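Questions regarding the structure given below will be posed in turn.
A single protein chain has been omitted; all remaining protein chains appear in their positions.
The first chain written gets the first letter, and so on, giving A and B; residue counts start at 1 in each chain.
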Amino acid sequence: MGLFRYATRRLLQAIPVLLGIATITFFLSNAVPGDPIDIMLGPSPAQEQKAAIRAKYGLDRPLWLRYITYLGDVSPIWLSTVDGFPYVAPEFGVDLGRSIHFGAPVTEKIKERLPVTMLLMGSAFTFALVTAVPLGVISAYRRNQPTDHVSRVVALVGVSTPSFWIGLELIIVFSFYLGWLPSNSLVMPWNLPPAADQAGLLSVEFWRIAASHQVPVLQHLILPTISLGTLQMAAITRIERSAMLEQLSQDYVQLARAYGVRDRKILRKHAFRPAQLPVITIVGLNLTTAFGGAVLTETVFSINGMGTLILTGVLNIDYPLIMGTTLVFGLIFVLGVILTDISYAYVDPRVSYGDQEA
Amino acid sequence: MSTHETILEVEDLKTQFFTEEGVVRAVDGIDFDVRRGEIVGLVGESGAGKSVAVQSILRLVEEPGAIVGGEIRYKDDLLFGLKASADDPQERTEREEMLSRTEMRTQIRGREIAIIFQDPMESLNPVYTVGSQIEEFIALNREVPGDQAREIAMDTLRDVGIPEVESRYDDYPHQFSGGMRQRVLIAMALACEPDLIVADEPTTALDVTVEAQILNLVDDLQARYDTSLVWVTHDMGVVAEICDRVNVMYLGEIVEQAPADDLFHDTKHPYTSKLLASLPRPDRTVGELDSIGGVMPEAINPPSGCRFHSRCPEAREVCAEVHPDERPSAEAGSHHTVACFRDDAFDVGYWDSPPIETEASGGFAASLTAEEGESG
Partner (left out) sequence: MSGETPHDRRDVDGRADVEIDAEDDGGLEAEEVEARVGLSYTLVQLRRDPTALAGLAIISVSTAVAIVASIDALLLDYWLTQTFWYHPELGPHADTNLPPYGVSNQYYDASRSTLAHPLGTDFRGRDVAVRLFYGTRIAITVGFTSTVIGLVGGTLTGAVAGYYGGWIDDVLMRGAEILYAIPFLILVIVIVSVLDPQRQNALLVAMVGVGIASMPTFARLIRSRVFSVREEEYVEAAKAAGVKDRWIILRHVIPNSFAPVLVQATLQIGLAILIIAGLSFLGFGAQPPQASWGQMLNKARPLLIPNPWFSIFPGLCILFTVVGFNLLGDGLRDAADPRIQN
């Protein structure tokens, strides 16, 4: 089927981009003027100690060799020389090196932090879509009426407000003055209290605990979600509105009207589906904006996610950490764009069938 | 021509658009009717108000446009009609018997009157399959069980000449050529079994050979389904091919109305003559092909008197001063109406009025047609 082949092709096309991201992050990180070893060991370390650590992290080897090794480490599949012998063996698995700052494998840190950021981003985009899509549709349908004016002002303010500032103000109002919601860190839905483990997976008690655990999860999530999601919400509202307006003036929508289709169905079916194409696109591309927003939101709400991880890396000149996190961000972005492309192709048959004619 | 009952009657229809630049009188008091089983042409240059006129019939005109006057009757229903308001004689309100928006939607649109748009490339929704789009309209406009809608859709698609209907039914519009898409749209209209189909320049976007195929097809199907048609076009050739009666529109008004044969052989209005003269014909070379001088004036500020006088080779001073209404031609009889002072039905002293300079004067071909008009 067209869609499957399209998806495969898009995945293959992502490989050179990922290679490019790996290359850029490698050379950027290695251009950092400061010496990480100095930062690690303090003001005047012994020379031998320094050399030993350099060797341990492979920093004593020439740059190009480190680059090749790095590429091999980060690719899931690679051919490597074995112990310097002139024969090669396949190497599997991803190795992002050891974080100098944490003294732990980068993959381990990422495994720990990534779910937090994904929860935050997922929640923010859900919030954005759930509010923005109906708002944009109503706005277009009631064009130039009060509802439309209100939603346009909300959207305009939304795209013009710094997300971190929204976060700060939300903390002042909801955490401090009203005292309704917590202002720091997130609680993971699956990090159940120990009592749940004791109760066992099959017991009623377990599910009761699990369910009540979701309350603090949501409480912690609300403010960061609004902070990160507002910009996306506003952006999607705007594009949803203009896409719906464009659709409502299309001949085929007029035709549906001329054949007696109800306004509500025109809105829900005839105009809505094609209008989602630009929305899908913007959601995919806005992933990068959202990553930037995540760094800020995590800082404001003291959340230990990918954003604060990369900041730690940058502040401590921790090459492997910077490279690893950037690479993961790039990977998620590329996957996100491919996913949106596939949904785009799913909605618009002209893309997946390839034989464009229209 | 036809002695059948009249199914659509449009009287003094006025549709206007309220824009920043001023009020555009797109349709300014037109009368015409359609009888059962006949094809009625609505001819004129682009901008004459033909599309607005047919959209008004279905009350599809949207902001900033609105129907502001006149009456539209379809069979026993009043699609549009105003009456003087009880409290304020200046204000006019909708008559009680006029169909409501919901009634228009559920009883008229698609069910009784179907429409075919100009551009087949833009008239099908790109994200739904061709078959499902027809099916939806059938299910909406005909009392048939769900599975039968599919069969009807397939049968109609076969009727309009789509090859391999079974395999193409679930294809998307972009997999069809322009001509095929127009066939689909015709099938869509026919499948709802309306009594009247309004075709708004349905062949303009197609190339000539495809156009010919479609015209033959329509002629054929019209006889078989016994549907009435309003055919909007700017092409006199198309009119000659399929229309029974013709209405010629200029700048929001109908200037001549006649059975197709009469219109071609006993042309009364100079504008109609000009339209006919601009048709390429095998017996004339391109050099003789006549175009209409000047461009159509804006409908915001139509010329005084006869609206065509600014481009009319026959214009005289009276034409710029008095506005001709549409009357049965004195010589041709009651079924041929015309709005031109050159006809004896008018008595405004045209022949004594001095000729005036217009954009069209000096065109050599114009005098030729004028001779015909005078002698005929």
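The rule is short, and it goes like this: contacts are C-beta pairs under 8 Å (C-beta built on N, C-alpha and C of every residue); 3 or more make two chains touch, one makes a residue touch a chain.
Source: prediction; values computed, not measured.
The chain we do not see here touches A in the full complex.
Although one chain is not drawn, the whole complex shows that of A:Thr69, A:Ser185 or A:Thr281 it is A:Thr281 that touches it.
Residue A:Leu311 is the one among A:Ile53, A:Ala199 or A:Leu311 that touches the chain missing from this view.
Listed residues A:Ala55, A:Val150 or A:Ile172: the one in touch with the omitted chain is A:Ile172. Only one residue in the set A:Ile24, A:Val94, A:Leu129 or A:Ala210 touches the chain that does not appear here, and it is A:Ile24. On the side of chain A, touch with the chain left out of the figure occurs at residues 13-14, 16-17, 20-21, 24-25, 28-29, 31-34, 143-144, 156-157, 159-165, 168-169, 171-172, 176, 234-239, 242, 245-246, 277-278, 281-282, 284-286, 288-289, 291-293, 295-296, 299-300, 310-311, 314-315, 317, 322, 326, 329-330, 333-334, 337, 341, 344-345, 348, 350-351, 356, 358.
Going forward, only the chains that are shown with their structure count from here on.
Averaged Cα coordinates give chain A a centre that lies 56 Å from the centre of chain B. Residues 58, 60, 105-106, 108-111, 114-115, 117, 119, 121-128, 136-137, 140-141, 172-175, 177, 185, 188, 192 of chain B are the ones that touch chain A when the two sit in their complex. By the touch criterion given at the top, residues 250-262, 270, 273-274, 347-350, 353, 355-358 of chain A touch chain B in their complex.
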